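Working notes, structure below.
All protein chains but one are shown in place.
All chains are identified by letter, namely A and B, in their written order; residue positions are counted from 1 within each chain.
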Amino acid sequence: MNKFPIEIEKGLTTDEYILNMGPQHPSTHGVLRVVLKMDGEVVKDAIPDVGYIHTGLEKMFENRKYEQIIPYTDRTDYLSAVNNNLAYCLAVEKLLGIEVPERAKIMRVILCELNRIMSHLLWYSAYGLDMGALTPIIYAFREREEVIDLVESMTGGRLTHNALRIGGFKYDLPKDFIYKLKNFISHFNDRIDEYEALLINNVIFVNRTKDIGVLKKEIAISYGVTGPSLRGSDISYDLRKIEPYSGYEKFEFDVCTGKNGDTLDRCKVRMNEMRQSIRILEQAIDHLKDGDIMAKVPKVIKPAPGEIYCAVEGPRGETGVYIVSDGSEKPYRIKLRSPSFSNLSVLKEIVVGYKIADLVAIMGSLDLVIPEIDR
Amino acid sequence: MIKYIKNIITGIISLCEGLSVTLKHVFRKPITLQYPEQKPDLQLRYRGRLVMPVDPEKNDIRCTACMICAKVCPNHSILEIEKVIEDGKPKPKAKKYIYNLGTCMFCNLCVEACPFAAIIMSDEYALANEDKEKLILELVSEKYNLTGKKLNWWKSKFKDETINKEKVQK
Partner (left out) sequence: MELIKDILYNTDKILKDFYNWAYKLWSSFNLPFFILDIVFYLLITLAVAAFLVFNALFIIYYDRKVAAKFQVRYGPNRVGYKGILQTVADTIKLLIKEDINADKVDKIVFFLAPFLVFIPSFLVFLVIPFGKGLIPADLNIGILYVLAITGLSVLGILSAGWASNNKYSLIGGMRSAAQIISYEIPMVLVILSVLLLSGSLKMGDIINAQSSISKWFIFVQPIGFILFLIAGNAEINRAPFDLPEAESELVSGFITEYSAMKFAFFFLAEYTNLFLTSAIATTLFLGGWQGPFLPPFVWFIIKTYLVITLLMWFRWTFPRIRVDHLMEFSWKYLTPIAFVNLIATAILVKFI
């Protein structure tokens, strides 16, 4: 078996060498292995090698009842569990033809946006570490802790919330949830300004990210890149606007886009998205009315035979679920569309010719979550 | 030349902004929780390990060994439920309730499925163990006593449900 997926040209001796980055490397964020062909410090080729934490989730789903699958969807993209839950629940609800009550829809939006903030804050702190700044992680985690506490008070879980149920929610929001949420919103925008002053606007950071890893529009589209990585390349594609789900059509927010598609743009898009999430949360508090939180769902969930694809805009991009039902209690097949997988596959296109330090910066700006890639 | 100087000045300004942010934080209070001495204030709905508390009013567990929780568990963490047998007939009461903490993923589905609110996720969170065998727990003989706000929450849960049942019967 060939040890490395790349081969060095034979013949004249060159000074190219192969560098194994990962599976245990501080900045591959998990167990991703990237095999690099290097010339000195310059990356000549990069091949991601995935599958180190393959858990066989999709196969596992075939042996679970529909309602039992929800906790497993938490564990794909564990940084934004609710978004995964939502994609799955929407798909099943569509199969069953259930209309979710209004209050549950707004609650779902609130949880999704809190999850988006959680995920982006973690990206920010980890990206700071990738860039060698050691302080942002502490500041961002301080606010992330507040968000986690909020979501925990609602669902009981800190990362794997298992928040949604098919048809709505099991439990209503706790009494002081809205008060705490308002409290959080009131100071979070200032904190984002602080983060930007600390890292994003720093001249060292700007020099390291500007015009680095430029992702061209055509390449981004042809690889199926989604989420902030795509919007950084000046493509205004956001499922919340284009195919609104779960009542997103009621909310006013901007789709943040970058201009050049370089690393800096991707970073700025994420920072601005947090501000937009705050806007959505503010509106959601106004929209939230008393009412039912659970639709009428049959006791045994047995969708009619058929298939469905449902996607939501997760923090990393289009999180999709494709279900084939054969009419039994268990799905015939479930396919997850994970945004990180498509985002990772574009790595080779944008990293060649840059230095190893840039590779870290570019890979960080794609915001990869490895369990989601391997599933 | 002008661009060169401009570069330097904007660079220095941006660096100073960063420095001022860290300097501001020197005067803020530390956010660390001194863990073993200071325990975190857990949320009411926090999902620790599964317990079968003793109902203080009946002084007994509420489980009827109906097996719904075992059926709903996604990864078969509730291994075995045995009913009390009196006079050769099974009674609606659990004698043995074996729960595998090692495979449990704290999804709360069993608790939600239970029609009698017999089980609940407790506040216990430091659950690591050196021995895998010790992770297989028997919940009935444990006679777990809930305390604090979790107890009140749990009580309110089954009171609500008994009221609901009465309503349905009427």
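Keep in mind that, in the parts below, contacts are C-beta pairs under 8 Å (C-beta built on N, C-alpha and C of every residue); 3 or more make two chains touch, one makes a residue touch a chain.
In this text, all values refer to a predicted model and were calculated from it rather than measured experimentally.
Asker: Among A:L181, A:L198 or A:V346, which residue is in touch with the absent chain?
Answerer: If we include the chain that is not displayed, A:L198 is the one touching it.
Asker: On chain B, where is the contact patch with the chain that was removed from view?
Answerer: Spelled out for chain B, the touching residues are 8, 15, 18-19, 21-23, 25-26, 28-32, 34.
Asker: By the contact criterion defined above, which parts of chain A meet the unshown chain? Give residue numbers in ascending order.
Answerer: That gives, for chain A, the contact residues 17, 19, 25-27, 41, 128-135, 138-139, 142, 198-199, 202, 204-205, 207-208, 355-358, 360.
Assume only the chains that are shown with their structure count from here on.
Asker: Which of the residues in chain B end up touching chain A in this complex?
Answerer: 10-11, 14-15, 17-18, 20-22, 25, 31, 43-47, 72-74, 105-109, 112, 121
Asker: Can you list the chain A residues touching chain B in their complex?
Answerer: Touching chain B from chain A are residues 64, 67-72, 75, 135, 139, 142, 145, 149, 152-157, 160, 162, 170-171, 174, 194, 197-199, 201-204, 206.
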